[in-house]
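Heads up, the thing below is written out as structure tokens.
Not every chain is included here, but those present sit where they belong.
Chain lettering (A and B) follows the sequence in which the chains are written, and residue indices restart at 1 in each chain.
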Amino acid sequence: MLEKNLRKLLKRLAVGEISLEQAMARLKDFSVEDLGVAQVDHHRGLRQGFAEVIYCAGKTEKEVETIARAILKKNPALLATRATAGIFARLRKLDKTARFHERSGAITIEREKSLRAGNVLVVSAGTSDLPVAEEAAVTADIMGSKVDVLHDVGVAGIHRLLHHVDKLAEARVIVVTAGMDGALASVVGGLVSRPVIAVPTSVGYGASFGGVSALLAMLNSCAAGVAVMNIDNGFGAGALAHKINTLPESLAK
Amino acid sequence: MLEKNLRKLLKRLAVGEISLEQAMARLKDFSVEDLGVAQVDHHRGLRQGFAEVIYCAGKTEKEVETIARAILKKNPALLATRATAGIFARLRKLDKTARFHERSGAITIEREKSLRAGNVLVVSAGTSDLPVAEEAAVTADIMGSKVDVLHDVGVAGIHRLLHHVDKLAEARVIVVTAGMDGALASVVGGLVSRPVIAVPTSVGYGASFGGVSALLAMLNSCAAGVAVMNIDNGFGAGALAHKINTLPESLAK
């Protein structure tokens, strides 16, 4: 693609269709856009056909509103994470479809309801893990994935999980959120053959060290195929689950 | 599926096709095989149509040989990781197609060459990361994925990576292996929209703390969609990359 475009540009210059100055200006952009690094010219959140995501922590209500207004000018949907009720009040005024997901603090705006594809399952160990699980679910959903959830199925009562093996088996990608011993990721990873994204949560006290116990346990999962996100990073897990879930089918050559 | 099978079994008992004892025996298996937890009745490595993988570290040459012999009775292919030349000598005798991948210590046996599907790209930052990169590549390959590699493209000379943006863009899943600052994972994650599996390596000295510096950097990658494996876990990354790469296309839309 890059080569084709470049060739076209140079041809137009060679045949005099464009001036030297015009070619110069165009080539300058090329260096960051078309010359092989084209994809980086999109803001982080724009990937997958989705607009930039607003990480609200550390931003003023006004700053978030300004950014949101800019995004909504060009996009039909918006995701803001770690937001507050105050921020929601402002975004609500921008668009009536705004929804506040209170546990995680995520705000979504979706002007035209789009279809959801595939099957992402978000599993959580206990009720304290819900904020992180919700952030993952809301993220994958607004980006375009069909999302199902399975809550409070921690290994201390493993039958609760076993009751839902069908749900586990049907999922294309599974996000597991768990704090403390993080054991749920290993158990789920041992039950299914699909990719598992483990998110340690900071739930716990004492020697959980703010999520480190779950993080280490998950990194050392004896089940193959478990990858790990940063502590409490529900957004990242949701975004990755969506990427995996919506991979176009491979054409085995 | 479970329900259908169960119903059939009970019907056969109800109509006298099978005896009570036969039903008993069958139901006992059900509890772990068909009653909803069927998939766990397969050994860890059997997932994805691939036989159990032999982790050789801590096993004697003889033990590995015995296990390999058993696997080869039922499977056309075999993967043994962290093996030695001594182990290879023994497996070579079992099957002439045995190959020893020296950097990583992986041994593969593939009696009937099967097709490879999709497109997994394994990227490494420096030559010292090659053992881990090779383990990932060999794993995904023997499991059935088409694998490409891109070596020695660490960020200290970022142009080397930018030269290969095409390769990056074409991959369905990318495994990034890097030690020390682990920065390559973030840069690759920022350049592509596909799932990135980051594997920190224990390469480095001093404050790299055996891979902890790269591990933390990768967990904190500012690029969305980067998931992390345990330090030096090339096998896990390869297995997960293969799982993602060969996900059947999602139908439910």
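Assume a residue touches a chain if its C-beta (ideal position, glycine included) is under 8 Å from a C-beta of that chain, and two chains touch if they have at least 3 such contacts.
Here the structure is a predicted model, which is why all the values come from computation and not from measurement.
Asker: How many subunits, all of the same sequence, make up the entire complex in this structure file, 2 of them being shown?
Answerer: Taking the 2 displayed chains as part of the assembly, the whole thing totals 8 copies.
We adopt the following convention: only the chains that are shown with their structure count from here on.
Asker: Measuring from the mean C-alpha position of chain A to the mean C-alpha position of chain B, what distance in angstrom results?
Answerer: Each chain reduced to its C-alpha mean, chain A and chain B end up 24 Å apart.
Asker: In their shared complex, at which residues does chain B touch chain A?
Answerer: Where chain B meets chain A, its residues are 2, 36-37, 39-40, 44-45, 47-48, 53, 115-119, 146, 162-163, 165-166, 169, 172-173, 190-195, 197, 215, 219-220, 222-231, 235-236, 239-240, 243-250, 252-253.
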